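Here the complex is missing one protein chain, while the rest keep their positions.
Chain nomenclature is as follows: A and B, assigned in order of appearance, with residue numbering initiated at 1 for each chain independently.
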Amino acid sequence: MKGIAGSKESNDCLISVETNDKTTIEINSIVGAFFYNQILKTIEDTLTEQGLKNVKVVVVDKGALDYTIKSRLLTAIERMKEDV
Amino acid sequence: MFRSLLFIPGNNPSMLQNADVFSADAIIFDLEDAISISEKNNARNLVRNYLINSSVLPKQIILRVNAIDSEWFYKDIELLKTNKIDYLLIPKMDKLTSDKLTVLLSEYEAKNNMPETKVIALVETARGVEELPLYAENKRLIGLFIGAEDLANDLEIKRTESSEEIFYARSRIVYQSVINHLIPIDTPYTNINNPEGLLRDSTYAMSLGMKAKASIHPNQLDTINKVFSPSPEEIKWAQEIIKINLSKPGHGVFQYQGKMIDKPIINRAEKIIEKAKIFEIL
Partner (left out) sequence: MINGVKRFIPDNLKPFVSSDEHLNRIRKTVSKKSKTDETVFLHNIDEVFNALNITSGMTLSFHHHLRNGDKVIQLVAKEIEKRDLKNIHLAPSSIFPSYTNLVDLIKNGNVTDIHTNYLNGPVADTISQGYLQGKLIMNTHGGRSRAIESGDLAIDVAFIACPVVDQFGNGHGAIGKSACGTLGYAISDLEYAKKVVLVTDTLVDTLVAHQIDGRYVDYVLVIDSIGDRGGIVSGTTEVSKDPIGLKIAKDCANLLNYLGLIKDGFSMQTGAGKTSLAVVKFVEDIMIKNGIIGSFASGGITKAYVDMLEKDLFKNLYDVQCFDLEAVTSFAKNKNHLAMSASEYGNPFEDNPICNQLDFVILGATEIDLDFNVNVTTDSLGNLIGGSGGHADIAYGSKVSIIISPLIKSRIPIIKERVMTVTTPGSDIDILITERGIAVNPLRKDLLKKLEDSPFTLYKIEELLSITHNITGVPRHIETDEKIIGYVEYRDGTYLDVLRKVKDEYFR
């Protein structure tokens, strides 16, 4: 099961989530040098909030703010759940 | 109160994060026409998290929700729980929609222990225009907004630069707004590369009695604000009238520059000053 949301436009990010045997988070951000930890925390907190484990999350970030990252992840999760 | 409203597509992070910077009196976050069916949830998630988390927000926030009989409407109004939304903009308003809306929102508010939600009606069908007298009294309403593109589709006519084809609808909205103390809001001017056309269209709408105009690009806002603000001459006139009135307590009727000034004119002067203060011109 897999879900994708967002875009590669500036200030946005493209996030994919799929079921996996463990939780992995891969972040590729144009502002990673400055905000990697913050992006990672946003992803981890959202997964915890959603009670989601054992997923592979891939983020391609073009300078999105945290609420954008969270929103895209939430939609990707919804889409993953619909992807049967 | 507003002069200018700016549509921002709910799915555009770049626009969202600068929504507070634009010189619109109100921002309309759009979940309806600007969002394709597959992106409805994505846009709603983004607007919700933006409203909850952003440290900077516009002065007044309007949410354009999807039609009340669509599958998305109930999810859209969930955003009221952010407590950040001032008004809902309801598409395709007519008598039936107005009645249903009252029921739906009242139930929703009661269930969630929320105050009464204020709404702006998007008048964009022939029925919506003709049934105005039947729903304009809805106490939730604060404004009537003419949606000329959809109205033209409904009428199977073309939109033109002179906008003669919407004269009737514009006027009807203005009259119904005045009767019911609502803000008549004009349709956006859609050619963003024609500033002269925007000025002409705005000035004309204002002359018909429109009090505000929506826009689809931030670069249209300065023109709209200028047209729908009281002019320096008007403000000066109003200040004079109020000054004279205050100096003659009890009279209520006097002459100014050869013209009779009575209560309705004094009221008008007070409205101009109030507007000027709200829009930070004074």
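Just so it is clear, a contact is a pair of C-beta atoms (placed from the backbone, for glycine too) under 8 Å apart; a residue touches a chain by one contact, two chains touch by 3 or more.
Keep in mind it's a predicted model, so treat the numbers as computed, not measured.
Across the complete structure, the visible chains that the omitted chain touches are A, B.
Screening B:P9, B:P58 or B:P218 against the full complex identifies B:P218 as the residue touching the chain left out. Touching the chain that is not shown, out of B:S38, B:S55 or B:S207: B:S55 (per the contact rule at the top). Seen across the whole complex, the unshown chain contacts chain A at 10-11, 30-31, 33-38, 62-66. The chain not shown here touches chain B at positions 17-18, 20-23, 54-56, 217-219, 222.
One rule holds in what follows: only the chains that are shown with their structure count from here on.
Residue ranges on chain B touching chain A, taken from their complex, read 13-14, 16-17, 41-42, 45-46, 48-50, 52-54. Partner chain B is touched in their complex by these residues of chain A: 5-6, 9-12, 64-68, 70-72, 74-75, 78.
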